[in-house]
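The other protein chains are all here in position, but one chain of the complex has been omitted.
Every chain is named by a letter (A and B) in the order it is written, and numbering of its residues begins at 1.
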Amino acid sequence: MRARGAALGWPAVAGVAGALVVAAAVPFWFSSYWVTVGIDVCVFAILGVSYNLLLGRIGLFSLGHALLFGIAGYMVANLTARSGLPLLPAAVVAVVASAAVAAVTGLVAAGVRGIYFAMMTLAFAQVGFVLAETDAAGFSGGEDGLAMSGIPELININVRQDALYWLALGTLVVVLVVVAVIRASAAGRLWNAVRENDVRAAALGIDVRRQRVVAYSVAGALAGVAGVLFALSVQTVTPSTMSVGITVQALLITVIGGTGTFWGPVVGALFVRTSTPLLDELADTGFVQDMSAPLERAVTSQPLVLGVLYILFVLFLPAGVVGAAAQVRRRFSRAPA
Amino acid sequence: MDGGTAVTLFLNGLALGAILFLLASGLTLIFGLLDFVNFAHGAFFMVGAYVFAAIAAEGGSIALAFAVAIAGGAAGGFVLERVLLRRAYGNELHQFLLTLGLGLIITEIVRIIAGPNFQAVRELEYLGGNVSVLGGSVQEYRLFLIALGVAVFLGMLYVLRRTRIGLIVRAGVEDPSMVEALGTNVRRGFSIMFAVGTALALLAGAAAAPYYGGAGPALGEEQIVLAFVIAVVGGLGSYLGSALAAVSVGLLSSYAAFYWEPGASLVPVLLMALVLLLRPQGLIPQAGARI
Partner (left out) sequence: MPDAPLLALRGLKASIGPFRILEGVDLELREGETLVLLGRNGAGKTTTLRSIMGFVEAVDGSIELDGEAISGLSVDRVARRGVGYVPEDRGIFSTLTVEENLRVAAPPGPVWERVLDSFPVVRERLGARAGELSGGQQQMLAVARALLREPRLLLLDEPSTGLAPAVITELVETLRALQSGMTLLLVEQNLSVARQLGQRFTILEEGRTVASGPMRELTDDSSLTERFLALGGAEQRA
């Protein structure tokens, strides 16, 4: 049983606590630019956790995760800017909205085979994206996006970044605790069974459809949380929050980090979201400047580098970074695995 | 809406349907026979559009552009299947993940080589003018597209119905194990089928470039949804179904877009949702396909 810190022994707990302290101290050591990156990492780690719940736990492959992310963002923007609702209630409503959309999608699509489910989610996300871009339903402000209002000065990113960072980090910790509880619970075991062999699970009496809808709703809520935090950090919600690109980020984070592992999404988010700023720094180095132009572009292209890495992981290291690390650790410790 | 506009919309819809048919038929062929989901299919389409833009944009030979697209697609598809994709047979999730990543990489490589901007296709040397049909005005090239779509459709129909290869493909779509038990190695045909499917995707892209006005990196992303919609609505693995669905979606989109611009994007998606809810096996169900 892999509950959080399954080896509930000293090293694991100390390690986690240490990492948390280091993470919380980031605003003291780094420039505001990197703190902003940190906020982004936390947001996408939550999104990754949400996606991992689907892909790695209940075994649902979604191509439309962006919808759940973006809906929360647009919801909170609409409620604060147009309806004048204070931030906190607006945020709660937004998260519930994401969960609701997920529940509906799940009810419609949960009984069908993997490829059809993926297509349905993609289709719905596309609808959302088009509606957001054209503002056909009146909730998006079109291509320019919709600006939030009512953000307290404490977490206004234009004023200071550290409080928002700690909020994001704290939310991530809460989300991780929630997921740890789920993993250890009966529901978590049921979901594992469904993922491994849904036919056998059904034969064992598990209501596969219902579990899928529940799991999808929970994942939706988590994606909504990420969406709200994201809206807070960018302050203007644009159609790109519902684009395929977001779903791809979630997928990259999950797979590179390690599908189905607990820490995978966090590691993956760290990796994927810091890669752009890091690659930018790499582009400025003399080593890269000396390369021929196409090669230089190739080496500094985040999508390409990550894409190649992703394929390598899919082919050779399906357990992701976390899984690979676990394998290495097992190999070096003589203790029975 | 007057008669002339109706005719124009009708012909435009058919032209769009032709493009969609070319695109989706490759996908449905690969899925029907190989039971393989290829998310990189949209990226192949995009590459085809760029091939056209590179060769025929400034008045170069359209035939050459098409030939290169087909040959390149066939070769590329064959190699890809052999080297990379056959590792994922039988594991659906693996196929999703692998082909999605492949599509990302291909898109990005094209973006790096050709730049992130839309490459416009300027005046075509032939087929560039407009023609008046039954009161409506339509671009010559679009009539050509319709003809191309019909030609490919009839050609493939002939291969499927009248040749031994077509027979094996049709039997293999339904029950590949039984075909093997009757002495024919289906697996060797997979590489060829993949090559054909990929070539069709590139041809579709090349043919579509003048229709969309050019080539851009985002082309693949938009079209992959459409391709799957067509394949699903038509019935995954059903060749006739994909033709029927492509024409339907093309016409519906054309008319819907006239009244409401987002309609062109929304109609196919809503159609797919409806089909998946009410008749998941598609318009023309394919025996042997699993829902």
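Here is the rule we use: a residue touches a chain if its C-beta (ideal position, glycine included) is under 8 Å from a C-beta of that chain, and two chains touch if they have at least 3 such contacts.
This structure is a prediction, so every number in the text was calculated from the model and none was measured.
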Touch partners, limited to displayed chains, of the chain removed from view: B
Listed residues B:Glu92, B:Glu140, B:Asp175 or B:Glu222, member touching the removed chain: B:Asp175
Positions on chain B contacted by the hidden chain, ascending: 164, 167-168, 170-171, 174-175, 177-187, 286-287
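Everything that follows uses one rule, which is that only the chains that are shown with their structure count from here on.
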Residues on chain A engaged by chain B in the complex (per definition of touch): 59, 61, 108-109, 112-116, 118-120, 122-124, 126-127, 130-131, 134, 136, 244, 248, 251, 255, 294, 297-298, 301, 303-304, 307-308, 310-311, 314-315
Complex contacts: residues of chain B adjacent to chain A: 37, 87, 92-94, 96-98, 100-102, 104-105, 107-109, 111-113, 221, 225, 228-229, 232, 236, 260-262, 265-266, 269-270, 272-273, 276-277, 280, 290-291
